[in-house]
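Note that this complex is displayed minus one protein chain, with the remaining chains in position.
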Amino acid sequence: MDKTAIINFLKKEFPHHEKISIDEVGYRSATLRHRIGKEELRPGGTVAGPVSMLLADVVIYVAILGELGRVPLTVTTSLNINFLRKPSAENDLIARCKLIKVGKTLIVGEVDLYSEGNPELVAHVVGTYAVPSANRK
Amino acid sequence: MDKTAIINFLKKEFPHHEKISIDEVGYRSATLRHRIGKEELRPGGTVAGPVSMLLADVVIYVAILGELGRVPLTVTTSLNINFLRKPSAENDLIARCKLIKVGKTLIVGEVDLYSEGNPELVAHVVGTYAVPSANRK
Amino acid sequence: MDKTAIINFLKKEFPHHEKISIDEVGYRSATLRHRIGKEELRPGGTVAGPVSMLLADVVIYVAILGELGRVPLTVTTSLNINFLRKPSAENDLIARCKLIKVGKTLIVGEVDLYSEGNPELVAHVVGTYAVPSANRK
Partner (left out) sequence: MDKTAIINFLKKEFPHHEKISIDEVGYRSATLRHRIGKEELRPGGTVAGPVSMLLADVVIYVAILGELGRVPLTVTTSLNINFLRKPSAENDLIARCKLIKVGKTLIVGEVDLYSEGNPELVAHVVGTYAVPSANRK
């Protein structure tokens, strides 16, 4: 699937994620952003941790769509996140994923998260998806 | 903080989490539930992974509030989730946390997630929070 | 495989692990111990972290052998460890595993590690093994 096809697929299948948009889908990679507003903030002005987890989960899924095409039965089997710095409350949260393994049944993606305009990582994620064999190209 | 104090604190600080409620706050433990509706479901009728991650993150936070009192600067430093089975689309998602370490700066919680009415785990989480020393009792 | 068969299998396949012994193999569970001597200690008298990781990896493998029988091609796909307290330099390190998922291709085990004679956890592990379908009973 190319970027336009993935955007349409996500709009239809994940209508609640209207604050997430796709910057780029590349070879075994993808970059997404999440707009940050009042709803994403926690007391103290920090971006809620689950926003980063959601964005990391979706960016790996998008990178898989770009690699394998439409695989609706793909499911996350594990996700490990380390929070490193306080994200900006003013800027979009960016997630850049590269797939570090595309195996027969397991796909592993690594994700760097940062606030737009600041290259320092705010969080780092490794996530694993299982792809049912019937869904492979 | 007791259960009522925590409920009021969460209502004020996390007004967007109105689908999450507290069943119990015990000694270094807590049980929460998340109501499941259309917004929590993904294609295929499964509960979206980030719903489990959010609930796990909050249940550890609630167990910490029960143990340490009001610690608004506490932050998640890592969270590791393994998805084990498909949750029910019809039933509340339940998260039961016990704190397995309450250290000077780090607190570690383990969380079992399951769908109400079925004791089999749908996901398992280990999460770590850092508590600034100035916030300790 | 029963306990005796597993002990013989490990002795043959893992001759270097002579400090590890099996206490018990139960239903989707196992308990192992690692003798602690000078070689396992780090400066300051603490048990080296990799000793805990090794023991956790092996105890999950033993629990899988007890559940599925001889599956030599089973491989660890991920392991997540949290170190909670300083283990004793004087006592055996004990690892108690229960399998929280036995799926078609993935098996997930949770492991509590503690020093003999003290019930407090020194470390907690979640590990995942992949079982090639040809190896399933």
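Order of writing sets the labels: A, B and C. Residues in every chain begin at 1.
Criterion: contacts are C-beta pairs under 8 Å (C-beta built on N, C-alpha and C of every residue); 3 or more make two chains touch, one makes a residue touch a chain.
Because the structure is predicted, anything quoted here is derived from the model rather than measured.
Considering the full assembly, A:N80 is the residue among A:T31, A:T46 or A:N80 that touches the omitted chain. The chain omitted from view is touched by exactly one of B:T31, B:S52 or B:T77, namely B:T77. Residues 13-14, 16, 39, 42-44, 46, 49-50, 53-54, 57, 72-73, 75-83 are the ones on subunit C that touch the missing chain. Interface residues of subunit A with the unshown chain, by the touch rule above, are 80, 82, 84-85, 100-101, 103, 108, 110, 121, 124, 126, 128.
Listed by residue number, the positions of subunit B touching the unshown chain are 77-78, 80, 105-106, 128, 130.
Here, only the chains that are shown with their structure count from here on.
Relative to the centroid of all protein Cα atoms, the closest per-chain Cα centroid is that of B. The centroid of the Cα atoms in subunit A and the matching centroid in subunit B are 22 Å apart. Annotation for subunit C: residues 80, 128 touch two or more other chains.
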